[in-house]
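Note that one protein chain of the assembly has been removed; the remaining protein chains are unaltered in position.
The chains carry the letters A and B, assigned in the order they are written, with residues numbered from 1 in each.
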Amino acid sequence: MVRRSRRPNVPRKIVLFALGIALILGLHVKTAWAQDPGVTATEIKIGNTAPYSGPASAYGTILKTVAAYFRKVNDEGGINGRKINFISYDDSYSPPKTYEMTRKLVEQDHVLLDFAPLGTPPNTAIWKYMNQHQVPQLFVLTGASKWGDPKGHPWTMGWQPTYYSEASVYAHYVLDHIPHAKIGILYQNDDYGKDYLAGFEDGLAAQGRRLIVNRQSYEVTDPRIDSQIVNLKNSGANVFVNITTPKFAAMAIRKVHEIGWRPVQFLNNVSASVGAVLKPAGFEASKGVMTGIFGKDPSDPMWKDDPAMKRYYAFLQRYNPAADPKDAFNAVGYSVAQTLVYVLKRSGNNLSRANIMREAANIRDLNLPLLMSGIMINTSPTDFYPIKQLQLAKFNGQRWEPFGTVYAGAINRQALVQ
Amino acid sequence: MAALLQQIVSGLSTGGVYASLALALVLIYQATGVVNFAQGEMAMFTTYLAWTMINAGWPYWAAFAATLAIAFAAGVLIERVIIRPVENAPVLTIVMVSIGLLTIFNSIAGWIYTYTVKPFPSPFPSTPINLGPTTISLQDLGVGGVSLFVLVVMYVFFRHTTLGLAMRAVVENPVGSRLVGIRVGWMLALGWGLASLVGAVAGMLVAPLVFLEPNMMSGILIYAFASATLGGFNSAGGAVLGGFLMGVIENLVGTYVTFIGTELKLTVALAVILLTLLIKPTGLFGRVAVSRV
Partner (left out) sequence: MRLGLLLVAGVGYLLPAALSSYQTFEFTQVFIYAVALLGLNILIGYNGQFSLGHGAFYAIGAYTTAIMTTRWDIPYGWAIIAAGALSLVVGFLFGLPALRFEGLYLALATFALALATPQVLKYFDTWTGGSQGIVLDKPSVPLGLPISADQYLYYLSLTVLVILLLLAHNLLRGRAGRAITAIRDNPIAAEAMGVNAALYKSLTFGVSAMYTGIAGALGALAVAFVAPDTFSAFLSINFLVGSVVGGVASISGAIFGGAFIEFVPTYAQEISRAAPWAIFGLTLIIFMYVMPTGVAGLIRRVAAALARSMASEQPAPDSQTAAAEAAEGNRGSARAVLGKPD
């Protein structure tokens, strides 16, 4: 009995040993495919944080449309057979909340990547964390120029044209087309405003910088900005660069008109909404204002018969009927979601975090249906700025009218030397 | 010189905005002895109601009148339902409750109307008038004018009507007032109603200038606090004057004191509050309140 029971022990040991080796080898083989968290045979888990409550909640609609777009993708069979499970938390634009919610996404929900987190301060709060944990912070929705830093932060990538690029386009236009420019600038006193300011000043270059006769700043908490506008007018400026968020943009445009100042006006793209800025400011007052755009404005009747725009309207009607299709934010959500789907499709079955970043950094001439024609998404391992081009447009009293050619904006190399 | 004048004129018109909200604050303080931190948000909310009516096609003045009526009723209701249970509690309790109201109004407005700015019509045309080297819009004049008008009405009300006198008596001496047959509770509610009404006027005057959005009043509220402190919390006239002063101070300091510039404007309000309290705690026009121990 005793013997018998002992005998099979030897082969069992061998079997166990062999199994062990096989397991180790198996594990080894598995790590070669490096399956990161958040991916199964049927699902890709994607995380996000965005402001759904609080003062910045107007941006929340972008991510609601993103979620709707992923529902559409899932209804059509998903990506290579995998459905997208999109988990988006409210951070009310508060950086510590973003940090907390992002940790929840990464450590508790085990998402594959963080897609399109919104806002410069929230993204700054998780910047280091994402790069330390090597989780993609992909296509962040902010125009700060610091997101394109492949060397220092290889896991973070921007999407929209940076404030810096955009402002450099305005500067080039001033140098080329306005001979005796005396420039007055109004900017919001934070890194968003200063990024624009830097782009504009660098775009003018040393000799052009003398053209700036006055700079005024304001705080987001200021009730009114009349005093700044009066100062700008009194400085004798004939070009007004308006680097402000929507409410202040509307106030500025109206006040400029009201005090009888008639400069050439540039309005930053952040506030280029017809409904939220130019309408409250008054269409008469807004006439002639210029801005740089990269997407088709869904409220513009010019695109009434555009097939891409029609598809967009039909999509929203079906998947996010509560959203206002004329709100350009929804078009942004549509386009940014398409960019991610493009990258995921190209990644095929190799859905590792590293491979997704690799694919995201190798996009060639991708034109999405709702981008202006001629504006291409291009990235490379050294270029983490997907959209860099802008089309200038002038407000004609009813809508933005594109004019001239597509400009390529400058990239802020200096911001990356930190 | 022209620039200085323009800044002063522009400051006066902004000051009109502060003055009107300061007046509402002082009204509640005079009627009930507390400061209502939710005053600005109540004003904002009632302005949204007006906006809803105007958007539904009501003529401006009809919506204006209806909003005043609703604001008054809401003020009375809030006092009766929400403030009443803590009426005799220490001031701090009521402050806490008013802060609760502040967050509720703010976030419900954001929820219903979203945070996108909305244009609000003005009863006054925005055509500029040239006053020598400076310009001022009729709208700015209107705001200042209406604040002054409301002040005069309030002055007459509290000085020369039985109701107004009764309300003042309640604040001075609640027990005595009750003894002579004044219904103290209702007088307090009336105070809230009136303040809410004046606040609604302020909201509707301000909205065309700064655009309607849920946080429209928060920056203005702090300046209204500073105005009321500067003028004296127990002097309605002082508060209105304080409002105009704050508007001018804000602009001049922002333009001419370079190290402050426009970057520390809110801090200017804080500094005004602290300095007033240190140097003359009753404000420029307030009376010293003597309390018996």
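Here is the rule we go by: a residue touches a chain if its C-beta (ideal position, glycine included) is under 8 Å from a C-beta of that chain, and two chains touch if they have at least 3 such contacts.
Computed from a predicted model, the values in this text were never measured in an experiment.
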Among A:190, A:306 or A:324, the residue in touch with the chain that has been omitted: A:190
Touching residue (missing chain; options A:37, A:121 or A:369): A:121
Absent chain, residues of subunit B that touch it: 34-35, 37, 82, 85-86, 88-93, 95-97, 99-104, 106-108, 110-111, 218-219, 222, 225-226, 229, 263-267, 269-270, 273-274, 277-278, 281, 293
Touch residues of subunit A, complete complex, unshown partner: 52-54, 57, 89-90, 92-97, 99-100, 103-104, 107-108, 121, 124-125, 127-129, 189-192, 194, 219, 221
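We take it that only the chains that are shown with their structure count from here on.
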Between subunit A and subunit B, the Cα-mean centres are separated in Å by 40
Residue numbers on subunit B that touch subunit A, as the complex places them: 2-3, 6-7, 10-11, 13-14, 17, 107, 110-111, 114-119, 126, 128, 135, 137, 209-211, 213-215, 218-220, 223, 250-251, 254-255, 261-263, 265-266
Which bits of subunit A are touching subunit B when the two form their complex? 53-58, 189, 216-219, 221-224, 226-228, 230-231, 234, 246-247, 250-251, 254, 258-260, 275-277, 279-280
